[in-house]
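Note that one protein chain of the assembly has been removed; the remaining protein chains are unaltered in position.
Labels A, B and C are assigned to the chains in the order they are written; within every chain, residues are numbered from 1.
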């Protein structure tokens, strides 16, 4: 076990152990650190997507001062992008001499493109862990529901829930089979009817069967991940009193999941996304509305600090 | 021979063939292009020191629009630095199926640090060739004088002069032996007395003997390169009527060289440096004063377009 | 086919892209790198009545995502322009706008009047916003009364030429100067010129630029420029039917589209020309792609369509 840090969060320079495409549009990045504070599934790190490099000292001239044009400003070092990028933890492994963190991200812009270009051995500056993760509920059965780049945190969560003795079923949805960041067909094949099978290496390794859904029907159940979840709840012998649902993905998916769980009284936690500047609760940039008994019926909470995981009952969509 | 381009300059994507440290603070970068317009020693290229990458298209969402926060601006792609960086050609080789260009640069800031990090196979966006190079003078003997990062263009010039049948002697000065971008001791050792020897692989390969000078005396002649030049002119049997001098380096060095050549009537061309924005003569950023018969006695010329090489008699220091 | 053409007060540009004054000289410098005939129009470097040698070196310095320039209106002067450059510009075959600067109103009037006689010139751009000269320039552009005065005076001598007035962003409320320009007869507005700014050499403890201050341009200023264009469009230009030529940090098609949506009819590219001269045609093509993707057939369908 690595020496635990005493602080709950910090800035760390991680080394890249491996960086591989996880599918047509996701990359899986394995990072190695000497130490990292304790983490919970659902928490995230804020990554500086730019070279970790020392700021250049003012140039020493070869010849007497004034002989060259006056110096440019050495800090035209424009790291790209300027702000950090929040990415959920997809897994963590504590070793004798350090910590391994996994993140899986979809390449959508400058920051994630930079991450995708990282090579083994290169340094990455990460700030974290941040936010409030999932809070395991006292139910023996857990459905972890991920849509697109909402799938990665579900890997970490499935592992933790399984380790806590829960039975875990994973629901993973994507636009098409090619953009699903999971390894298919390890032990079994996805069910077109939406039944859990040991079809993904990642969830199987964490002891969870998986339902795959795709919008275009190219893999698994054709349709939305929330539809598959609903079908499974309705048609299986799941006792609703035994089930808890944890979800992360695009808003419409999470709204559908909420629409399922709320009326049925199924405990449900959802992980939200917002554009963030600080990730620390300082800038007030990442607000979401939560229910409140003020006259207006809602107040703002901060996704970076109070979330990203919220209880289904709190959220005002 | 590569198919010659019809334009005198253009923007080209070169591939990196090799990138090696040439000394403690210079890197030598060998670039490969399918074609490149004809060049002269003293000309330069303007390099975009940042990734050559397609601009990201607006993200296509996995789920229906509006489900994610509105897109960031995809072109937060802040290439670093913003403007191109001018670097002289240190050599050129025309092959059957393309062109090889060499540049040697001193790492002093963001742009050159980026160049130093290039790996074989990576693309580089270069604009050129730019400027007016050295104009060979009808004298049988040529002294090519380079200080620090002014040495590289002298390699290209020495080769061209030797090919034109001139006898070439190179003078290369640096702060110390460690920061001299040349390979020492190939055939001979540098003379502490300031005499030309076949001591550098690079100039020797171009048929030129070299005098090395260092400010700290750690290699060759202890002192300034202009002092060594003066000593050589005075003490050798050089007929001044046979000699032409070509120099590039820090201003004080070039002023000293000018101070030697002007009174002695030795033809002399100097390559100047200026901060540049366009490199094309459009922005008017890179002015230098040249003599003129207007009442004020000078006018501005553009280093990027009218230079960087100027005749010693023109320049107002 | 996507129709990219726009109309600047009666002058038809085949597409909205033009050069920002001062960044493309008098057109010859880019010949090998950019086919200028493919632009919508050409805006020259500022011309003054007499030649100006401009400020001392250094005149430019890079900053984060931007640059400062203090060229000081270096230019060949009216007569050399008329003699040497105008004939070449005429051959470009695209509308040419000559940027006019001066120290006193009379200078502007003299230059504008002479340019009105030239067939080669379709319009003038009144530079009342240069931050890099001691007199004239910006002082005209930050005070509405001055703006009205100078625009009226120049208006009187622009019989044939379209009169574009270039606004300074160094003001509390740019709609005030915009309105003054429009009321005094401006046919179009171009905006924005650069922000007065400074970079310091901390080793020598002197400003880097010989002129001490310079004008900030480039991607760094784009969000301010987009805001100002949108404000002037909605509060002044739209109602007056006066087109805006937007600029300030345009580097990619995305940037250009922001300006179009905000209300710009023309789009000038300055600093980005130095980095990728041909990129301006990429911007043009990117706009066409965008229009196609969104089912438009004409660029006019999106100008000023920002929903707020």
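The criterion applied here is as follows: a residue touches a chain if its C-beta (ideal position, glycine included) is under 8 Å from a C-beta of that chain, and two chains touch if they have at least 3 such contacts.
Since we're looking at a predicted model, the values are computed, not measured.
Of the options C:4, C:36 or C:68, the residue whose C-beta touches the omitted chain is C:68. Residue C:197 is the one among C:71, C:89 or C:197 that touches the chain missing from this view. The residue touching the chain not shown here, chosen from C:75, C:142 or C:190, is C:142. In the full complex, the hidden chain is touched by subunit A at residues 7-11, 48, 55, 58, 73-75, 78-79, 81-84, 127, 274-288, 299-300, 305.
Residue-level contact of subunit C with the missing chain is found at 63-66, 68, 142-143, 170-173, 195-200, 202, 204-207, 212-213, 216, 219-224, 226-227, 230, 249, 254, 257-258, 261-262, 290, 302, 305-308.
Everything that follows uses one rule, which is that only the chains that are shown with their structure count from here on.
Computed centre separation for the pair subunit A/subunit C is 46 angstrom, with centres defined by C-alpha atoms. Look at where the CA atoms of subunit B average out and do the same for subunit C: the two points lie 35 Å apart. Under the contact definition stated at the top, the residues of subunit C that touch 2 or more other chains are 57-58, 61-62, 65.
For subunit B, residues that reach two or more other chains under the stated contact definition are 74, 78-79, 81-82, 274-275.
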